[in-house]
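Below is one structure, written out as structure tokens; comments come after it.
Up next is chain A:
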Amino acid sequence: MRLIVMPPFDREFFGGKDTLEIEAPTLLALVDRLGDLSPGFAEQAEARAAFAVDGVFAPDWTRALAGAEEVVLLQRVAGG
Partner candidate 1 sequence: MNAPENKQQFRLVGTRPVRPDGVEKVTGKAIYGPDHVSPGMLQGAVLRSPHPHARIRGIDTKKAEALAGVKAVVTGQDFPQAADKLVAGAESASNLRWVAQKCMAIGKVFYEGQAVAAVAATSHAVAEAALKLIEVDYEVLPHVIAIEDALAEDAPVLHDDVFTQGLAEKPTKPSNASMRFAIERGDAKAAIAGAAASFTGRFTLQPVHQGYIEPHACVAQWNADGQAQIWCSSQGHFAIRAMTAGILQIDIASVRVHPLEIGGGFGGKTTVYLEPVAMLLSRKAGRPVRLTMKRTDIFRSTGPAPGAVIDITLGAAADGTLVGAEIELKYHGGAFPGANEVYSGVGGAVGHYRVPNASIVGWNVLSNIPTMHAYRAPGAPQINFAVESAMDELAARLGIDPIDLRLKNIVHPGEPSASGVPLGAIGYAEALEAAKAHPHWSSPVAPGQGRGVACGAWGNYGGPSTASVKLGEDGSVLVTEGSPDIGGSRASMAIMAAETLGVAYEKVRVTIADTSSIGFSMVTGGSRTTFATGKAVIQATEGVIEQLKDRAARTWGVDVAAVTWEDGTAVHGDQRLTLAQIAAKTGTTGGPISAEAVVDPHDFLPGFGVHICDTEVDRETGHVLVKRYTVVQDVGRAIHADYVEGQMQGGAVQGIGWALNEAYVYDRSGKLDNAGFLDYRMPVASDMPMIDTVMVEVPNPAHPYGVKGVGEVPIVPPLAAVGNAVSRATGIRMHDLPISPDRVYGLLRAAE
Partner candidate 2 sequence: MSKLLVSTTVNGDPQQFLCDPDTSLLDALREEMDLTGSKEGCGSGDCGACTVVLDGKMVCSCLVLAPEAEGRQVSTIEGVAEGNQLHPIQRQFLEHGALQCGFCTPGFIVASKALLDHNPDPSETEVRYWLAGNLCRCTGYDKIVRAVMDAAAELRQDRRTAA
Partner candidate 3 sequence: MSSPAYHAPETIEQAVALLAGDAGARPLAGGTDLIVQMRSGRNAPSAIVDLKRIAGLSGIRALPGGGFAIGAATPCTALKDDAALAAAWPGVVEAANLIGSVQVRNRATMAGNLCNASPAADSVPALVAAGATCLVAGPNGQREVPVEAIPAGPGKTSLAPGEVLVEIRLPAQLGADAYLRSIPRSEMDIAVVGAGVSLVLGAGGVCTAARVAIGAVAPTVVLVEAAGAALIGGKLDDAALEAAADAVRAACRPIDDKRGTAEYRTAMAGVLVKRTAKIALERAHKNQGRSQA
């Protein structure tokens, strides 16, 4: 599974790398894996991160990733 890491997370946590090959059964597990790769990420993720799985936003992080090809990690944006 391909993980596209959008700014600012790429530079902030993954040394500027914007694509990772990574496997995880669920988004929750993915967050844990990413936390192992970059300590501090998991703590910030819940408040700041959003995921899109194969082009669809996935607010439920328990969802299974079996069969998913691409996950995008992006910053949540606020409105007024």
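With respect to how the candidates were assembled, all candidates are chains of the complex that A comes from, given by their letters.
Convention: contacts are C-beta pairs under 8 Å (C-beta built on N, C-alpha and C of every residue); 3 or more make two chains touch, one makes a residue touch a chain; residues count from 1.
The structure presented is a predicted model; accordingly, all values stated were derived computationally and were not measured.
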| query | Which numbered candidate, 1, 2 or 3, lies in contact with chain A within the complex? | reply | 1
| request: Would you tell me which residues of chain A are touching candidate 1 in their complex? | output: 4, 6-8, 11-12, 15-16, 43-44, 46-48, 50, 52, 55-60, 72, 74-80
